[in-house]
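A protein chain is absent from this complex, but the other protein chains hold their places.
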Amino acid sequence: MIDPFIIVVSLQYGLLYVLMSLGLTMAYSIARFANFAQGEYVMIGAYVAAFIFNVWHISYLLMIPVAGLVGSFVAVVSYLVFYRPMMRRGLSSNAIMIGSIGVMLIYEYIIWIFSEIYNNLFAPKFDPKRLPAAVEGVDALYLIIIISIASVVFLAYVYGATSIGRASRAYADNPMLARISGVSETKIMLFMWSVAGFLGGLGGALWGAYASQVTPDMGFNNLLRMFATTILGGMTSFYGTVAAGLIVGFAENMGIYALNQAFGVPTVYKPVIPFAIIIATLLIYPQGLGGISLRNIRILVRSFSTKS
Amino acid sequence: MLKTVNVSKSFGGLKAVNKVSVEVREGGIIGLIGPNGSGKTTLFNVISGVYKPDDGEVWFRGRRIDGLKPHQIYKMGLVRTFQIPRPFYGMSVYENILTAGRDNPGENPLKALIRKLWHDREIKLSDKSIEILKMLNLINNAKLKPYELSGGEVKLLEIARGLVSDPVLLMLDEPVAGVEPGFAHEIFRNIVRLRDEYGITFFIIEHKIDILFNYVEHVYVMDRGRVIFEGDPSSAAKDPEVIRAYIGGEK
Partner (left out) sequence: MPVLEAVFGVIYSIGTFFVIYALLALSLNLELGYGGISNFGKVAFYAIGAFAVGAIANRIAFMMLGKIFDITQTYNPNIADPFKLAEVNSIITYVNLNRPDIALPSYFISLIAGVLLAGLFGYLASYPALKLRIDYLGITLLVFGEIIRTIGNSYEALVAGPHSMAVVRPFAWITSLGYPAYVADMTFFAFSLLMLIIVYVLLERMLNSPFGRDLKAMRDDELAAMSLGKDLAKLKAYSMIIGSMIAGLAGGIYIAYTGAISASEYIPFITFIVWTIVLLGGAGNNNGALLGALIWIGLDRILRIIKDAFPALPFSVDLLRYLLTGVFIVLIIIYRPAGILPEKEIKTVAWRRLEKEIKAEGGEE
């Protein structure tokens, strides 16, 4: 009945979404704005990995952590050059979000222009649409599973047990109080951005391995699915994002498969599923998965019965 | 005119307002006092529709208003001001006050296109606004933006908006905090005059009890969410519960 291939695909997408979106959740929870450039950390990591692999033929396996480091670097630079000045000017969360759209455009098109220049001036061309399918014989699936689970566990440890992790959580709860208790805001930010970018870059390189292609617009293309994950997860909830990533991956792939088989819905409508998740979550239960608690469910049920 | 019956409101586990019943008779100037955190502003919020009470009822002019939205309650004639002023920072003082005026046909976008439809109302509104500006000594600052005013002046702007809105009942939340005493007395004298001339009822939260008690005929005292005393001001000043609430509460 259900093609096992679909389950594998869903799992891969789901885990990739988790990796890519954790950075978005962290940024919202600690820096308090929706970072549109998160998709670009993914894309740049993927691009650099693919580029080095394609042009200098260094092992792709090695490129995966390199992609993470590149993503980390880009995220930290973005903070220092763009976001910190914005935050220092006391701009609202919405204004910084708009600024992040500008940052997103800058990164996407710098890479695009660079890749066109390279292909026009050098040979052999870097054709990112034709990356080798398997990664050194190891199936991309196992890589994705291992790396994403390891990352989630690592992140849980870092933010749960280390001192900077605890300080970051305190800062996320109440920035003013944390600052007064002597926590260094800059350290927390630098740490958060480097981790967010690292995870994004990892996700990008793995995506490249799985999809066998990287494009400059893969950042924005994935961004809305990353938003679906973070929003469904509850914008600031770590475990919520992890669960939501898998849900979005499965809903998207198994969902369109089911709709296609049952109602003949063409597969081109696949992107609408994450869109629907975003709208439904924000309008019906904006706290997302992270906001699930007995009390909230009671309040939700009550709001249906008493019209206010 | 205004009556709350056993109104309660909790936040998280904290009962901010606990079975509070108050009554404000028509034409009265009623006070509401209590130490910080006693729930006075929360009660105002419940009455004006910002919060829905968990329990109890709120009645205004014979109609039940708990659960209605703030703008609906405003339309019935109940207007409140905020303890920490909430001016519209993008507009001048004068426009802030004009905005508070009610029933202006120009508020409808289609009618706004035809100036004749709202010209008269706008003139009347502007005359009243200017009169209030003069009364509160704000006329020279009328063109300034709220962030260019001093703290006390912003408070006065808050009151001005309440006054221009033709209220039946005006609920003021700490109207003279940050205002120097001589002028505070003048404001209260104006409040009495407005009640005498226009029949506006007032329900006033205030910390400066020494000033307030000269002008209210009835006062409610709240402490930790409950009403612990109601009566005339001089009895309130002597009541042991009230004294304990204040001495015990404030360190």
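Should a chain be cited, it is by its letter among A and B, assigned in written order, with residues numbered from 1 in that chain.
The definition used in the following text is that a residue touches a chain if its C-beta (ideal position, glycine included) is under 8 Å from a C-beta of that chain, and two chains touch if they have at least 3 such contacts.
Treat the numbers as computed from the prediction; the structure is a model and nothing was measured.
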item	value
Among B:V5, B:M91 or B:I211, the residue in touch with the chain that has been omitted	B:M91
Contacting the left-out chain in the complete assembly, out of A:L11, A:V48, A:M104 or A:L289	A:M104
Omitted-chain contact residue, chosen from A:M86, A:M218 or A:V248	A:M86
Residues of chain A in contact with the chain not shown	33-34, 82, 85-86, 89, 91-99, 101-106, 108-110, 112-113, 116-117, 120-121, 220, 224, 227, 231, 266, 268-269, 271-272, 275, 278-279, 282-283, 286
Those residues of chain B which, in the complete complex, touch the missing chain	48, 50, 69-71, 74-75, 79-80, 82, 86-92, 94-95, 98-102, 104, 106-109, 112-113, 115, 118-119, 122-123, 125-127, 129-130, 139-140, 142-143, 161, 165
